[in-house]
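Questions regarding the structure given below will be posed in turn.
Removed from the display is one protein chain of the complex; every other protein chain stays in position.
Presenting subunit A:
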Amino acid sequence: MRQGSFVRKGAAPAADPGTRPGLHGQTLLSLGQADLDRLLGGGLPLGALLLLLDDGWSGHAATLLRYFLAEGAACGQSLLLAAAPAPAGGLPAFVPPQLKRGSAVDKDEEGGEEHVGRLAVLSLGSLGWQATPQPGTGVFSSGGGSASGGGTGASAGTAVLRTLLQLKGTLRDRRCAAVVSVPAMLFSPSDLARMQHLADGVVALESVADGSDIARLAPDPASVAGLLHLRKPPALGTTSRPAPDVALHLVRHRRRRLAITPVEIDPDAEVADAEATSGAGRSAASALCGGPPKPHGGALDF
């Protein structure tokens, strides 16, 4: 029995492979990593630019870019990778095997529907992208890669900002999305702040020292490989940006793949750490009640 008066005319248009409908009329693109997709609210909106701030030690930005490209290759989407210098091991080792067979080809035919595309930029602003001095003048100008420079005297940070602005203009209202990784340690806090404001979404990746508190107190500390901080969830065409429940996440190595889980503290590890710090043995009271009474008669803490 038909409940409403709306009648669909014809068949619903099939969604492009690798995309899914999102809120506010957005079409979301999978990043190839389910945990990251969930973190971003289902995926990256078409037309959006996601900025990965890499601390230079973790190397997870390159891994996430590989996931991004691999997902696009698996879905038969158009791919473009820009990297300077070439990633470790060379470009052939970085790109997904599907690309080596040439299966993803941009066939943008005139009058046809625009294909979904993905753009990945690796280490924008690193040595291969940086401004080079003009001989004899001591003045820096843009050079190398695709980093567009401004006028005379443009710094590397300004060049990266202009590149991001150009990328953003290229992506807007197009059926493509971009993920750009930037080595954060090469730029000033001001340039980083401007980049984060300019990008539609920002994810910061940090490495974790073996002896740090997070590595010691997290469940399954052997699998902890880094930290992921969602600083700005991507949102296009919306008034309010979705606020993530948890902004700080752990990057873990699990069975030869990356997993991204919220930061959790193992209570047993926390207690053991506190006892090791205090140097006291474990009494029966602490085993039963969670700790001996405080020596100064402090207020009860539930």
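A few notes on this one:
What we mean here is this: a contact is a pair of C-beta atoms (placed from the backbone, for glycine too) under 8 Å apart; a residue touches a chain by one contact, two chains touch by 3 or more; residues count from 1.
Note that contacts and distances are computed from a predicted model.
Comparing "Elongator complex 6 isoform X2", "Peroxin-7", "pyruvate dehydrogenase (acetyl-transferring)" or "Phosphatidate cytidylyltransferase" against the UniProt entry of the hidden chain yields the protein name "Elongator complex 6 isoform X2".
Summary of contacts with the chain left out: across A:L80, A:L198 or A:A259, the touching residue is A:L198. With the whole complex as reference, residues 24-25, 148, 150-154, 158, 161-162, 165-166, 168-170, 172-173, 188-190, 193-194, 196-198, 202, 231-232, 236-241, 243 of subunit A touch the missing chain.
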